[in-house]
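Here the complex is missing one protein chain, while the rest keep their positions.
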Amino acid sequence: MQETQTRSSSTERTKIVHLPEPTAWPMVLAFGITLCLAGMVTTFALTVLGLVLAVAATVGWFRCVLPHEKHEAVVAKYAVTATGLTTHPPPRQYDTLHRRVEPYQAFSFVAGIEGGLAGGAAMTVPATIFSLAAYHSLWYSVNLLAAGGFVSWTHASDAFLSRFHLEGLLAGAVIHLTISLLVGLLYAAMLPMFPRFPILTAGIMAPLLWTGLAYSVMNIVSPILNDRIDWLWFIPSQVAFGLVCGFVINLRERVRTEGFRALPFATRAGLHMSRTRTRRKGGDKK
Amino acid sequence: MSTETAIPIDAIEEWRLPDKGKLGMICLIIAESAIFSIFVVAYVFYMGKSLSGPTPAQVLRLPIFATVCLLSSSLTVHFAVTTLEKGKTGLSTLWLAATVLLGGIFLTNTGLEWHELIYHDGLTIRTNLFGTTFYSLVGLHASHVLVGLVMLCVALAFGITGKLESHHAHRLDALSYYWHFVDAVWVIVFTVVYVLGR
Partner (left out) sequence: MTPTAIAHAEQPAPPATKKLWLEIAHDWITTVDHKRIGIMYIVYALIFLVIAGCEALLMRIQLAVPNNHFLSPEVFNRMFTMHGTTMVFFVGMPILFGFGNYLVPLMIGARDMAFPRLNAFSFWISAFGGLLLYYSFIGGDGLYGMGTAPDVGWFAYAPLTAKLFSPGHNTDYWILGIFLSGIGSVGTALNLVVTTISMRCKGMTMSRLPLLAWLYLVTSGMVFIALGPLTAAQLMLLLDRFLGSHFFDVQAGGSAVLWMHFFWIFGHPEVYILVLPAFGFANEIIPVFSRKAIFGYPAMVAATVGIGFISLGVWAHHMFTVGMGPAGNTFFALSTMLVAVPTGIKIFNWLATIWGGKIHFATPMMFSAAFLFQFLIAGLTGVMLAVAPFDWQLGNSYFVVAHFHYVLVGAILVMIFAAFYYWYPKMTGRMLSETLGKWHFWLFFIGFHLTFDFMHVPGLLGMPRRIYTYEADRGWGGWNMIVSIGAIFQVAGILCFVWNMIRSYRKGEIAGPDPWDAWTLEWTTSSPPPAYNYAEEPVVHSRRPLWDIKHPNDPDSDYE
């Protein structure tokens, strides 16, 4: 039997522990059942032997538990500390206090909505310039966006798309607003995660990334858009969205998260701040 | 680091956990239900798909008496547990004996039914799909009744020799769960085989 290591500094105790008595009957029963089945594919004699073993083992097993479970007593020597846990000194500790890193402050949903709306508005500027420059029409880009929603527009001509269509304006506006709001909310959630180089990450890298994503899936989502889109113009409009959206979100005050409430009182009271993530502001503003 | 500066062990008031035996039995019942449900699905899937006779309508009779016996044995085993919990070991033994008797009647009845089907109606497990699914489903149930009966007999033997005590009640209770399960399965088998399948 094994002994627990003890430490001289804590109180040593001994104690009798009752453990179930070792027994071979479960193994014999398993063997018996196996032989029973093995007899089906070999000779009948094995089945008989297996049955005998299984019955004997069942009886033996029952006698281990009925009427009372059999125990063996084991002496436990151990050291007990005031915690009530039998412990040993933790030999290695990688860290000092290091708790989960949650942002203590975050942007509210409202900030995300505002940012999304502002970004969406900013995005229309390069898009409209593109529309005017390439097709001399105010409505071309709106209709192109809306075309994904109308099956009948799949083979529409440039001239058709340059004209004003009410349903095109409505559909384009709905698609544009929905996506802008969703991305705005995503920005509000993710901006605190990029404290360094916010203009680069949120303003430029993120739009480039999703442009790449859009480039690869656009053929499936909206073939007509894929055919006629000018990716060189697409990128500036996305960057415009990223910069403006991030800027607007950053103007809003941050709200305190649950993580903040979990901070020690001294930190909350502003007596001392811990580490970089409470550093103020990390948005597009320099 | 010192472990001496410690969290105080506040007495966690009442730490109650479910009974091991009953929980184990419930787990076993879930596993067994999965097996039974597959056999029931196979029975329903092959209903009326036999290529040759005899059909269920020609040979099956409703086993009303056996069903009443088996279902009432659920009650008797329940009484056996409640009386044992109250410490009336003699009465408990009596209820156990009644349970074993009723279960025995059911099993005998199944045996007689099978004898009739095999030797009079010529239905075996090889005859057709009905024979295949009928014998396997009813046989699986009967084998469970048999196992339950053996366990009940062990309990009865303890009762007769006077070794049954009230602190064994939770074990008998676990056994009674199994017996109730066997009864519940019979309700399904009865409905599927003798009512819907005929």
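Each chain carries a letter (A and B) given by its place in the written order, and its residues are counted from 1.
Criterion: a contact is a pair of C-beta atoms (placed from the backbone, for glycine too) under 8 Å apart; a residue touches a chain by one contact, two chains touch by 3 or more.
Just so it is clear, the structure is predicted and the values come from calculations on it, not from any experiment.
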Note to self: I'm checking contacts with the chain that's been left out. Which of A:L29, A:A146, A:M218 or A:L243 qualifies?
What the structure shows: A:L29
Margin query: Just to verify: which one of B:S74, B:T93, B:T110 or B:N128 makes contact with the chain not shown?
Written below: B:N128
Check: Which subunit A residues would touch the chain omitted from the figure, given the whole complex?
Finding: 1-5, 13, 15, 17, 19-27, 29-31, 33-34, 37-38, 40-42, 61, 64-65, 74, 76-78, 80, 83-88, 90-95, 97-101, 193, 262, 264
Next item on the list: Spell out, residue by residue, where the missing chain touches subunit B.
Entry: 1, 3, 5-7, 9, 12, 15, 17-20, 23-24, 27-28, 30-39, 42, 45-46, 49-51, 125-126, 128-129, 131-133, 135-136, 140
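Just so we're on the same page, only the chains that are shown with their structure count from here on.
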Note to self: For subunit A versus subunit B, what separation do you get between their C-alpha means, in angstrom?
What the structure shows: 46
